[in-house]
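Note that one protein chain of the assembly has been removed; the remaining protein chains are unaltered in position.
Let's look at chain A:
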């Protein structure tokens, strides 16, 4: 197990370098951080050259990348457009977004798996058909449309949930945004669970369990669910990155000052340190989530040996 974790961590290094370098390339090579500094005005060439030199922007791109990464590992993420250190922005933004994303994954897992099991066990019946149709509709409504729709219905019309989230972002205010954030992935989780469950429900070991006279609940939970969950867990793990990326839209609609909000501000103002810094952390979270998923495999399926 320990050796497996170390090997996987080593394998992550090239992926981490690749992903962050790709973003670095987009921000620093395709865009121009110095002109972004000056807004709409054209910068004075001498000043621009001085700034370029000060921020090492006159060096080749790979050197800039190495310098940047070196600084990151000492905790220096640079400064945001308003002069605030990016680290401070992160300290404020990450807790909010992590709360939002965990709440979303919670809904996604609980509701998605429950619906998926129910419809997978009743394949072809009315419940199954209506769940399938509902997931199709949910998948095809883009998150930003769904966000406004639910905000209007729950926040404005029925006045059940807050329309926007306060700066502290307590859990109860995050429930509606988390549902909005989770909905599309929830629909995918449902469909995936349904397919997996209905395939496994025909397996020999289920027939054996039924023949032994085990109670239905035990068959479903211990035999069927445990075997059907592997693709679902994979999806949930991969989806964490998407959820945090998708938080840009949700946080904009509900005025949540989390990672998505800061990233969006950074992108609009072309503030390179903010964008690259937040994305670097996102990539790390994504890679760690994938590792966690692979470790969970061994728990769910003892046949899988991690060596």
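Just so we're on the same page, contacts are C-beta pairs under 8 Å (C-beta built on N, C-alpha and C of every residue); 3 or more make two chains touch, one makes a residue touch a chain; residues count from 1.
Everything that follows uses one rule, which is that contacts and distances are computed from a predicted model.
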item	value
Among "Glutathione transport system permease protein GsiD", "Nitrous oxidase accessory protein", "NADH-quinone oxidoreductase subunit H" or "Branched-chain amino acid ABC transporter substrate-binding protein", the UniProt name of the subunit that does not appear here	"Glutathione transport system permease protein GsiD"
Among A:116, A:177 or A:246, the residue in touch with the chain that has been omitted	A:246
Candidates A:48, A:69 or A:141 - the one touching the absent chain	A:141
For chain A, residues in touch with the removed chain	14-16, 18-19, 22-23, 26-27, 30-31, 136-137, 139-145, 148-149, 152, 156, 238, 241-242, 244-246, 248-249, 252, 263-264, 267-268, 270, 275, 279, 282-283, 286-287
